[in-house]
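What you see is the complex with one protein chain gone and the rest in place.
Chains: A and B, in written order; residue numbering restarts at 1 for each.
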Amino acid sequence: MRLVDLAKTLGTEIFVPGGRAVPDLEITGVAPLDAAGAQELSFLTNPRYAAKLAESKAAAVILASPREDFPRPQLLSKNAYATMAKASSLFYVRSHTFKGLSDLAVVHPTAKVDPTATVYPCAFVDAHAVIGPKAIIYPHTFIGERVEIGAGTVVFASVTVMAECKIGRDCLIHAGSVIGGDGFGFAPTRDGIEKIPQVGAVVIGDDCEIGPLNTIDRGAFTDTVIGRGCKFDSQVHIAHGVVMGEYGMIAGGGAIAGSTRIGKRLIMAGHTAVGPSLELGDNITLGPKGGLTRSTDVPGEYMGMPAVPASEWRRQVVALAQLPLLLKKVSALQRQVDALSGALAAPSTAKDAE
Amino acid sequence: MRLVDLAKTLGTEIFVPGGRAVPDLEITGVAPLDAAGAQELSFLTNPRYAAKLAESKAAAVILASPREDFPRPQLLSKNAYATMAKASSLFYVRSHTFKGLSDLAVVHPTAKVDPTATVYPCAFVDAHAVIGPKAIIYPHTFIGERVEIGAGTVVFASVTVMAECKIGRDCLIHAGSVIGGDGFGFAPTRDGIEKIPQVGAVVIGDDCEIGPLNTIDRGAFTDTVIGRGCKFDSQVHIAHGVVMGEYGMIAGGGAIAGSTRIGKRLIMAGHTAVGPSLELGDNITLGPKGGLTRSTDVPGEYMGMPAVPASEWRRQVVALAQLPLLLKKVSALQRQVDALSGALAAPSTAKDAE
Partner (left out) sequence: MRLVDLAKTLGTEIFVPGGRAVPDLEITGVAPLDAAGAQELSFLTNPRYAAKLAESKAAAVILASPREDFPRPQLLSKNAYATMAKASSLFYVRSHTFKGLSDLAVVHPTAKVDPTATVYPCAFVDAHAVIGPKAIIYPHTFIGERVEIGAGTVVFASVTVMAECKIGRDCLIHAGSVIGGDGFGFAPTRDGIEKIPQVGAVVIGDDCEIGPLNTIDRGAFTDTVIGRGCKFDSQVHIAHGVVMGEYGMIAGGGAIAGSTRIGKRLIMAGHTAVGPSLELGDNITLGPKGGLTRSTDVPGEYMGMPAVPASEWRRQVVALAQLPLLLKKVSALQRQVDALSGALAAPSTAKDAE
């Protein structure tokens, strides 16, 4: 792709240091500063790596603002990170080696597979399932009864989608994930444990990405709902009946407990958890390993277990490091005060004792 | 099912407000207060939702004690939650679209599949495995050498049960779980790391439920044992050689480290962990994200990392929030005391300075 066309597609201005004209360049891909070749576009999204600019061989670079230490064309973008993502996407085509409906797949006669969809060998598609146009179903997948897979969605190997669940358009469901397993609903009794049947389903919106080995459980009585554009990393767990707003992002090992309702643009860092039956507003961020145990509609970052506003948590962490010394200080102070008290109560006696 | 028959089956008394007669109603299902239709049974198990009683269209409702704000029949149960679970189970039948032994399954000639069992297409059953009566084996499952699957047990899609493991009767093994993978047994040496072969197996009791994407590792020398009636949520991990008593419940992401022995009715909340080689008594509960690092036979709830009795943990959390201020207070106090000391040492000078 020619550099000028690339800049146009990305919606970026081109700056060339020294006021030179924009060269007529063919760009063949995107790479980090130290790996980019003479026909590749690079990017500076983390100021930590600015020193690499001068040495980079890249043909051009995406930057937030023009810099003199890179002598070739610069694509200027306020959100350089997103522009890099978009640029990289333009050059990336995922390879699928199979096309069409394999006769080595097991497809129930009542299932409806769109003629433009792909079903790999070793896939299992159960009764009344619907596979939308251009959807791709990889080997060893289980597409349960009455499941609906939206147009353009890719379901990678060994994914299980249990009965009745619906997945939107243009989603990626990564390998090994289980959508619609039974929620964890049990009532302990005197004699044992009674299971609560999980009769709800899972409904996943359009443009979602479900990472490898996620578990998104079906609801007990109502559906578990994942809003449009949500992106989950590996090993994320969403419990029964959770309703999650659009564009949420959950990093590796994050979990949301049952029946919690969440607004838009939730961000959860790695190993985080959100407690059961909470109500969260929009734009809540939970920092690494945090555990959110209370409902809140105050946007911002939370940290710790139980989670508190991040600034408060940081103060606590700093204070905790001083605590062992504080204990000693207070003991010393107590002794000092006791001595003072003694001196004041009986100053003459105290003086005599000296 | 007629309401009177339902009440009889559930072992509940029927109360009708205003002393009216029990109507002859046909009940078709169970649903939450705000979703139940005029032929459905509902329930109030969380007092938070009591306000929904008056507006509910439900034909009848399960309650812990009679209430005047619901004008129709009330099924009274001290454990309303368990009664709701039981009622819901009565109306729920899990659908399995396939029956019998599929000729698209791969079953070793030495395996024994009961004639009443179901083995779906794409299942793999290895040498000398035994599939009990009415057991159901879903697609993409791996049932290893000499594995035994008990009567009535359902093994969902993509489950792996490694050689020699035994699963009891009427269990549910949810999709993607791995039973009997190698335990994490390694001995570091000067030159590298020596693997300890994991020659024990996994033995799971009757009526257990293993959630989606669980890992239950085989023991190094002895078996890993899961007691009767245990219920595990998604992504639970049980390490090698754990012996767990009956009716334990572990929520999402909970993990028990190697060789730990646990009594009955353990409850672990989400993201919890129990340390290696511990001995735990009956009725231990570990709160969210807690890490239990010491043996205990004192029943009750534990929290934190390292876990302490929950009441103690709560006091620590409250105290920690006050710590940043405490540090300032102690500094101020120190200055105050130093001033006092100075004043007392030379009272006349102090007075002069005033």
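Quick note on the criterion: a contact is a pair of C-beta atoms (placed from the backbone, for glycine too) under 8 Å apart; a residue touches a chain by one contact, two chains touch by 3 or more.
Since the model is a prediction, treat every value here as computed from it, not as a measurement.
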| item | value |
| --- | --- |
| Touch with the omitted chain, as defined above, among B:A60, B:A117, B:L172 or B:L213 | B:L213 |
| Selected residue (touches chain absent from view) among A:S158, A:Q198 or A:S259 | A:S158 |
| Absent-chain contact - pick from B:V178, B:I226, B:I284 or B:M303 | B:V178 |
| Touching the absent chain when the full complex is considered, from A:H140, A:K195, A:R218 or A:H240 | A:H140 |
| For chain A, the residues touching the chain missing from this view | 30-32, 35, 79, 81-82, 84-86, 88-89, 91-92, 95, 97, 104, 120-122, 138-140, 156-158, 172, 174-176, 207, 209, 211-213, 229, 231, 233-235, 247, 249, 251-253, 265, 270-271, 288-289, 317, 320-321, 323-324, 326-327, 330, 333-334, 337, 340-341, 344 |
| Those residues of chain B which, in the complete complex, touch the missing chain | 106, 108, 122, 124, 126-127, 140, 142, 145, 158, 160, 162-163, 176, 178, 181-182, 184-189, 192-197, 199, 213, 215, 217, 221-222, 235, 237, 239, 253, 255, 257, 271, 273, 275, 289, 291, 293, 305-306, 308, 312, 315-316, 318-320, 322-323, 326, 329-330, 333, 336-337, 340, 343-344, 347 |
